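Handing you a structure now.
With one protein chain held back, the other chains of the complex are shown just where they sit.
We call the chains A, B and C, going by the order they appear; numbering starts again at 1 in every chain.
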Amino acid sequence: MAGTPEVASAGPLLEMRGITKRFPGVLANDNVDFDVRPGEVHALFGENGAGKSTLMHVLYGIHQPDRGTIALGGRPVRIPSPAAAIAMGIGMVHQHFMLVPTLTVAENVSLGLKSSRGPLKDLSRVAARVEELSESYGLRVHPSAKVWQLSVGERQRVEIIKALYRESRLLVLDEPTAVLTPGEVDELFAALRKMASEGCGLVFISHKIREVLGLSDRVTVLRAGRRVATVQAGEVSGEQLAEMMVGRHINREDLTASAVPGRARLSVKGLVVRGDRGTEAVRGVSLEVRAGEIVGIAGVSGNGQRELEEAIAGLRPPAQGSVLVDGAELAGRPSGAVRRAGLGYVPEERMRHGVVGEFSVAENLMLASSNDPALLRRPGFLRRRAVRARARELVAAFDVRTPSLATPVRNLSGGNIQKLIVARELAAQPKVFLVAQPTRGIDVTAARYIHERLRAEAAKGTAVLIVSEDLDEVMTVSTRVLVMYEGRVIGEADPRHTTREAIGLMMAGVVAAGAEPARGPGRELEAAADAEVV
Amino acid sequence: MSQFFTYAVITATIASAVQYAAPFLLAALGETVGQRSGVLNLGVDGIMLLSAFSCYFVALRTGSDLLGVVVGMLTGAVLGLLTAFMSVTLRAQQGISGIGVYILGLGLSDLLFVRFVGTPLPVSSLPNVSVPGLSRLPALGPMFFQQNWLVYIAFLLVPAVAFFLYRTTYGTRVLAVGENPAAADSVGISVTRTRYATVVFGCTMAGLAGSTLLLLDGIFQENLTQSAGFIAVALVYFGAWRPFGVMTGSLLYGVVTAVVLQWKSLGIIPTSAADLAATAPAVITVLALVVLAGRFKQPSSLGKAYVRGA
Amino acid sequence: MVGWAVLPVSALAALAIGAVLILAFGANPITGYRALLNGAFGGSYALASTAQKATPLLLVAAGTCVAVRANVWNIGGEGQIVAGALASTATALALPGLPGWLLVPLVLVVAAAGGALWAGVAGVFKAYFNVNEILSTIMLNLVAVQVMNYLLSGPMVNRSQSFSVTGLIPQTRLLSSRSWLPTLVPGTQLNLGVLVALAVAAAVYVLLWHSGFGFRARAVGLSPEAAAYAGMSVRRTTVNAMLLSGAACGLAGAVLVFGSISHRMVTDGSLTGFTGNDGFNGIVVALFGGLNPAWSVVSAFLFGGLLVGGTAMQGATGVPTDLVTTIEGLVVVFVVSMDFLRTGARLRQEVTERGGDGDLPARARSRSLVLRLARARV
Partner (left out) sequence: TPAASAAPVLKVALVAPSAVNDLAFTQSMVAALNSLKKAYNLRVTISDNEFVVSDAANLIHQYAAEHYNLVIAHGSQYGSILQQLAPKFPKVSFAWGTAGSTFNQRNIYAYQAASNQGGYVQGYMAGMISKSHVIGVIGPIDVGDAQLYVDGFKAGVLAQDPKATVHVSFTGSFSDVSLMASAAKSYVADGADVLSGSSQSVVGAIGVAKSRNAAWFGTQWVQTSLAPKTVVSSQVYNWVPVLRQMLGRIRVGKLGGETYTINLANGGEKIDFNPGYKLPAKVKAEADKLVSEIAHGSLKVPQ
């Protein structure tokens, strides 16, 4: 590693002073100071849109700061491009993996670097070095494996090895743990600590207070682009961090009162679904959601949740098994039929699947009802007045903040788009309501609102099934939690009598012997933890 | 000669099949590299037409095939810059911009022909070069080793392009840009420069293809290519973006074309059925696509402009 | 607003380059363009010819609007024109006895069906076998021309050709006068076809922005994923869009036969010999019309004039009509390129609107000429 004594001894490894970055309309970073010392882990903490990624993009040469200076090892530098950043020994593990799925690990690791054999690839040499690194840092990967074959955790490791291979002295990790199992998180942290111990400086971005406090030496909190504080991790509590982050006291969202479940409205039996690559992603899932229930499916992404959703919603024909809505068999029916049978569905990827960005608010609100007799006069012509009327109602009823009904949804905020989708889906008065990642990347108030809607819907006797990677959300909203692991439901728990640790274990594939009631200490931390989502 | 009839016909048919395949192969190889980097260039046919004309014009005036080919390739390269500018820098919708270049080439090539040549004088079409030794092999010799030099180049380029894509670091960069431009960008590979390079290469090849097509008949005419450029693009899909796959496709297309044309002119196919027989190459290509298209995944960023900071 | 400025500016730029080319022919651009304008719009006869030339262009353009709005690139207008022409001609040959009020509508319907069928093949290939439609439609063009040559020299040929010295000219019998499209303005070629084209354009407009199907088509065109999640059948919509698009092109084929002077189908062995490249010109017309059937009417008339006037210009200055094709190509190139003026602005704005995170690819796709011109109507 490049933890050369000369650098280690020199003051801060990185010094960013008065960084200001303005995007048209947004002040993403406002006069931010930030520094990293050799051998330390410095966490960046803040709400969605606080400016964490932007600050790091500035450091990595993706964006140029409008004002402010950057110094590396005491020397002031300009960083015009990622290439330059790499050359200066800066590495970055992005929020979204920057890997080429069709290439091998070794090819990805050495991508863009000079080869010892000139124009020819020298993969054997690269592979050897990768073996070495994964050996010494305990990051297990096969150099010759194609990246698309790797699990999310393994891809994460490849990203780190990429940085190590490039001998970065300063490594930035943007939300690296969002997609890892607790076990994988531990391995990752071990590797990071080792790097730090070798004099490398690390920047760690996360929404998870526990990890921030657990891993880092110092924490810098950003809010709305400004630096709120930089504190020693040892000297703050979770609550304090949470409050710094949102700038006011958080009172917890109260847990769902246990509803008296009615008859089963959705029942899935022995469902087997193939993933995009033909492998079995869902391996025999059976579950039941009763009227009035909110069932939450917890699990690390990539364990078959998406395939399960899509199979239920009629977007992916299952290989085996059945899906019944109020007793009607829907397995293998097209999505249109499934909807007509009474399924409401909020997809995971809002912009891509939930709405047509170029369409107006009104058009998006009728997206699923282009055959609805109420909106059509024979033969199939739209009754625009009816369309607008319905849109107006929904926008009001669900408090969708939009300039007008004709505004392209592209221009709405994430929270409002989500509200629009929920409105559209509930307008059809579904018998079963399937919601994926209800509040991912959505601000506090909107998230609250959506959670309340879910509860209200359940109270009306709808069967609600939510799928979320956010354990805290699942535990806050659901009356019953199922945990998915490697395509199976490996455990069930009552959120009011289970610790998140217990469920975390299940998410890692360790089946807990009966969920023990959790009262008293430990709850406090959770209170703070809830603040991350709510 | 009638006892040699079938033998003569077969060898001659295969030989001309190989020859027919050459221009398609050249254009398709170029398009393959471009598409592997994520750029869909539908202007190939227009580029081939303009290069064919410039090659013809130069060959006619200087009497030098070689010079004609060079100028033809230069024409391709220049149009490549235009194409890259539209698709990469201006992020134009690649489907439409391609059609634009096609129509431009279609009109301009004939306009220039009428203006600067007029009377359609033939330039001596390419002489065949026998490969020492090999050309004297029975059957194989006359089929494969008594072709003109452009044909040899076309087929030698297949392993060359494969080697470039799969064995060199530059090739890996091209593949990376085509599959995940953001990732390539994040390790300091310039998506823009990579795509400019591949597109200009692709169009230069289209230029070479146009020149080859021209020199095979030794004469230019309006719409000389008759959609050969589009067929070349189809062959890229047919070959699943792999050089040898593309070669297989081109050969298949060449063989079918040759069989139809030769057997028609030798009266083996009756005139009444000739027109229907002439549909065979297109029909077979489409059906091949139907069978193959589902099987392979195209480069993930194909046809999509890249925007940094995403 | 930058948006609409793009079209006139592109046109002017293209004409400017055209002027240079005219100079290259030692002719005077002013004279050339004056001759062009005169031949296209000077006097009722010219206007009628322009309108007549615009008819198939408008039909193809209307079809292109439907297809491209649904994100299907139908480049097979040429083939579909031929398919429609052959189908309707065969019908007219088979049923010469029918009364005009029945025969004319019949041949039009059959032509639409023929074109739809030809395009539908590509539609099904795309929807169910994932075959790139640009390529399949081009291939089907190549097939169509051979089928035409076969039918016109074989099964459909006029066997009683007293007039030909030897052999048979590859052309059909003179079609029953009951099947002819009635002329609107005596002494000109302007016929019922124009009204049919306008009706089709209007229908396409209504269909796209006032019907459930059109709604689905646009949704699928803008975001297949979202459409699928909303319960639409993307495949079905794709095929439907292709069928409609082909039907419009098929009608163009009928217009070329039953609205022609010779009132029969003739081939010189080439595709263009029959279609006059209308299958491609129609696409240019649609693009220039912002993929909006209403604007396509204007655009079709302009390009119709360009084509008719081009011949007049050739007469006056000796500049070949290829100049017109060249100008068309330039127009397309300029339109897509200048599109960037808006794209760039839009892009920066958008990324601001909602974080660098997440779904930019979706929006990157939505950044094409086509999609930007797709304005929300409800």
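We take it that contacts are C-beta pairs under 8 Å (C-beta built on N, C-alpha and C of every residue); 3 or more make two chains touch, one makes a residue touch a chain.
The shown structure was predicted, so the numbers you read here are calculated from the model rather than taken from an experiment.
Q: For the chain that is not shown, enumerate the shown chains it touches in the whole assembly.
A: The chain that is not shown touches these displayed chains: B, C.
Q: Tell me which of B:Pro122, B:Pro159 or B:Gly294 is the one touching the absent chain.
A: B:Pro122
Q: Which is it among C:Gly26, C:Pro105, C:Pro182 or C:Gly315 that touches the chain not included here?
A: C:Gly315
Q: Among the options C:Val9, C:Leu37, C:Leu95 or C:Ile169, which residue touches the chain absent from this view?
A: Spelled out, the listed residue whose C-beta touches the missing chain is C:Ile169.
Q: Pick out the residues on chain B that sit against the missing chain.
A: 1-2, 5, 8-9, 12, 15-16, 114, 118-127, 216-219, 221-222, 224, 226, 261-262, 264-267, 271, 274-275, 278
Q: List the residues of chain C that touch the chain left out of this view.
A: 45, 49, 52-53, 149, 153, 162-171, 174, 187, 189, 256, 260-264, 266-270, 272-274, 276-277, 308, 311, 314-315, 320-321
Here is the rule we use: only the chains that are shown with their structure count from here on.
Q: Any idea whether A-B or A-C has more C-beta pairs in contact?
A: A-C
Q: For chain A and chain B, what's the span in angstrom between their mean Cα positions?
A: 46
Q: From the C-alpha centre of chain A to that of chain C, how far is it in Å?
A: 47
Q: At least two other chains touched by the same residue of chain C: list those residues.
A: 351, 356, 361
Q: Give me the residues of chain B that touch two or more other chains.
A: Only 309 qualify.
Q: Looking at the complex, which residues from chain C come into contact with chain B?
A: By the definition above, chain C touches chain B via 21, 24-25, 73, 75, 125, 129-132, 134-136, 138-143, 146-147, 149-150, 153-154, 272, 280, 283-284, 287, 320, 322-333, 335-337, 339-340, 343, 347, 351, 356, 360-361, 364-365, 367-370.
Q: Spell out the part of chain C that touches chain A in their complex, as residue ranges.
A: The contact residues of chain C facing chain A are 206, 210-213, 215-216, 218-219, 222-223, 225-233, 348-359, 361-363, 366, 371-372, 374, 376, 378.
Q: For the complex, which residues does chain B have touching chain A?
A: Interface residues on chain B, with respect to chain A: 167-170, 172-173, 175-176, 179-180, 182-190, 300, 308-309.
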